[in-house]
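Missing here is one protein chain; the remaining ones are kept as they sit in the complex.
For chain A:
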Amino acid sequence: MMRPTDLTLAEGLEALDKREISAVELTQAFLEAIERLNPRLNAYITVTGEKALADAAASDARRAKGEARALDGIPLGIKDLFCTEGTRTTAGSNILGGFVPPYESTVSANLKRDGAVFLGKLNLDEFAMGSSNQTSAFGAVENPWSRANDPDRRLVPGGSSGGSAAAVAARLAMGATATDTGGSIRQPAAFCGITGIKPTYGRCSRWGIVAFASSLDQAGPVARTVEDNAILLRSMAGHDPKDSTSANLPVPDFRAAVGRGVKGLRIGVPAEYRLDGLAPEIAALWDQGLEWLRAEGAEIVPISLPHAKYALPTYYVVAPAEASSNLARYDGVRFGLRENGSDLKDLYERTRARGFGAEVRRRIMIGTYVLSAGYYDAYYLKAQKVRALIRRDFEEAWGKVDAIVTPATPSAAFAMDEKQDDPVTMYLNDVFTVTANLAGLPGLAVPAGLDGQGLPLGLQVIGRAFDEETVFAVGGAIERAAGFTASPQVMA
């Protein structure tokens, strides 16, 4: 048998079912890998080894009684934005202090319900604000991949779900939860050579997930394969009466859609995504991906998303606006960090100055500005109007195509000391992914090849609202055609 940490999630389930391995052994293998590699990668903020082993033992007992559930015994990492009952939840920020939630987020509760074992809490950009996992108050995460010609230069794993992507790529978890507000699942998945899906807005409950931008935030999985994503999403998703924006729709068997094929599907290629200065390697990979799909029987259809070019600025108005309000509750009064002051205002200022990092403070400032009297119409209201136009672009596209394929990111993973000149350079990472958030659509990133430096590059599949099945089908076809087998240099 393969080393346990090398198993995909689907293979892990099979091995458990066949009693080739126990959940305790599997969990033990991952905990050992974490112990060995986490000091370097810093993917986990908190490791809950004892609890994981106890849960794994309980899982083995269930399986022995023939009561195994959909994910029984599968070791997962949980992005530290999901509140976990009894386990410290940080959101990558100092302001939450030692906050231990007395409740479990709906998504993580759903995974527990299905028997998953939680190894610990994964690092992220502070409050999920970042594209490099460098804004975390708990230190940067290192990408397990490195450049062939510069192996010692440490690369970022992407963000904000950098810990989730790095952990899965380095085999420190079989899969992980993540969240995506502007690309925070898809960009790190692409940077780390794994697969991740941001489902349709409303597919997964936001209840118990620390909010960044409520109208854009959506939870999803990251894992090594498209199939593993499909398995995880089925457990994570579902209507939740505690989230008014959660969709009351049945959850399909996503796994069944992965192998469905693309014969007869119309695949859209948006002209506006061919940005000036798009890296030739990225452009070539995109063309290659489309060629694979055509070879499998899909029809490639050029489309236009005329307002896509405004998506990034629109996103960077809407998301900070909502964030500035969502983060007001971190005031030192009821939970988390408190810096005492001479009066209430002083307490607020000291607590928030000490508790929030520079990027979070910047976005709170931007958000406060765009909502303030005299600027609201020019920024927030205008951005909402553009957002409606972006949605309409997609609506029109769905008349012509069944899915859209684009690059996932404008580049491969960059080095920790790159793109630090100004915030906008960093924001440009989201250029291909934000449209799906603004329109609430499902988007999947799947590794499709390597660049000249041996770094993974991903393609993105965008689908209709609540049609993750087609997205999985297209993603599955790309995955099979790409035959991506490369693995990172740092790996258990």
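We adopt the following convention: a contact is a pair of C-beta atoms (placed from the backbone, for glycine too) under 8 Å apart; a residue touches a chain by one contact, two chains touch by 3 or more; residues count from 1.
The definition used in the following text is that contacts and distances are computed from a predicted model.
Student: Given that one chain of this complex has been left out, which of "2Fe-2S ferredoxin", "Sugar ABC transporter permease", "Aspartyl/glutamyl-tRNA(Asn/Gln) amidotransferase subunit B" or "Phosphate-import ATP-binding protein PhnC" is its protein name according to UniProt?
Tutor: Per the UniProt record, that chain is "Aspartyl/glutamyl-tRNA(Asn/Gln) amidotransferase subunit B".
Student: Touching the hidden chain in the complete assembly: which of A:Val117, A:Ile209 or A:Leu305 does that?
Tutor: For the chain that is not drawn, the touching residue is A:Ile209.
Student: Can you say which of A:Arg329, A:Arg354 or A:Lys385 touches the chain missing from this structure?
Tutor: The missing chain is touched by A:Arg329.
Student: Of the residues listed, A:Tyr380, A:Phe394 or A:Tyr427, which one is in contact with the missing chain?
Tutor: A:Tyr380
Student: If you put the missing chain back, which residues of chain A would it touch?
Tutor: Contacting residues on chain A, toward the hidden partner: 82-83, 89, 91, 96, 99, 101-103, 105, 206-211, 213-215, 241-245, 321-322, 324-325, 327-329, 331, 333-335, 344, 348, 368, 371-373, 376, 380.
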